[in-house]
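With one protein chain held back, the other chains of the complex are shown just where they sit.
For chain A:
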Amino acid sequence: MITKLVSKRVATFAALAALAPLSLAACGGGSSGSSGGDASATVDTLKVLDYYTDEPGKTQIGDMLTACGTSIGVGTIEREAVPGPTLIQKVLQQASSKSLPDVLMLDNPDIQQIADTGALAPLGDFGITADGYAPGPVAAATGADGKLYGLQPGANTIAIFYRKDVLEKAGVTPPTTWAELRTAAKKLTVGKQYGFAFNATADYEGAWQFLPAMWSNGGDETDLKTPQVAGALQLWKDLVDDGSASKSVVNWKQSDVNDQFIAGNAAMMLNGPWQEPALDKAKVDYGVVPFPVDQAGQASVAPLGGEAWTVPMTGDQAKMAKAAELVKCMNTDANQLLRAKQGGLVPTKLALADQFKTEVPKMAGFTDAVAQARARTGKLGAKWPDTAKIIYTGVQLVLTGQAAPADAMAKAGG
């Protein structure tokens, strides 16, 4: 009995292995639904792991996965969601016990580090490309070997949120240059209301929030000891020294910044579109503009956020092929638009930008920013975490008066 069963399994496996390249080629051709007909009969479950544990995202992602499972002919999607900060640890545990999921969602700055370990399958093997995608998501998902390891349906970034009524009353227009930001912030600092709030904590979040200033000023993560980076540090320092931003920014996470904004303790803040549900719930009348530039003529460059779907190397070729189909389904035009509208994201396919802007005008500012958004790991790949540590330490050294902007990064280990 048992031997019969095993030999049957081996036979199926061999057959599938032979079929795989054919069905994948068909996938690449674009007719994903019908292609692997023979293979799909045997794959009836796919395990998925992501970090959308909170509503409404949890249900939205779950529904989309289920719908995609049905459309590619996989009956059951066994989905597991773990809290964001524990996702990588979970993946590592699964990797060492050889129980990786068939489809894995990863935060974009983590893709290269995980791909570097050999845990992910290059999507090119399944005929998937990222043609027509914004450059940021592609750079984030491209490994050191030049292969694509993930497809990111939606992206976000950070920009300046401002309270429309407060600015109007003070006769202040949303800033477009650093000088305007400083003047506006100073003018808006009245009583217990600070003009501007941002996050400068001793973690990756603090580093991420510094990037718009650093990149817009021409600073580069491959060399932090440049006048451009020092200039950005100087801006952070000036805002705090002016009294326009609280000294507490070294201890405020992005959620704290949003709380301060909602409470009316900040007239402007640097934050992302994922805060919009909370802002809408609190009935805050806000507007969004890209992060200002130092001098007119510079381009505002914001860091890319959002998650990509990847296919781990589980060894089961048939399942991996189906998993790739699921990743592809999560990235169809319709699903990109749906996910963007549900989750406060921007579709990553550039061709969808105009349609999205007309349908969701309030995201127009973010839509333009995402098209230009730069991936944190684009240049450094798996070396990004070390650099992020230097950045947030440098920022904290400057804001607490332990170092001058010019030598903060060197003092932080850069």
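In the analysis below, a residue touches a chain if its C-beta (ideal position, glycine included) is under 8 Å from a C-beta of that chain, and two chains touch if they have at least 3 such contacts; residues count from 1.
Please note the rule applied: contacts and distances are computed from a predicted model.
When the unshown chain is looked up in UniProt, the name that turns up among "Multiple sugar transport system permease protein", "Protein translocase subunit SecD", "Gfo/Idh/MocA family oxidoreductase" or "Tryptophan synthase alpha chain" is "Multiple sugar transport system permease protein". Remark: the omitted chain is touched by one listed residue; of A:Ile88, A:Ala170, A:Val289 or A:Ala371 this is A:Ile88.
Of A:Leu49, A:Leu65, A:Ala81 or A:Ile114, it is A:Ile114 that touches the chain left out of the display. From the options A:Asn265, A:Gln298 or A:Gln372, the residue with contact to the chain not on display is A:Asn265. Interface residues of chain A with the unshown chain, by the touch rule above, are 88-89, 92-93, 95-96, 113-114, 116-119, 192, 201-203, 246-248, 250-251, 263, 265, 385-386, 389, 393, 396-397, 399-400, 402, 413.
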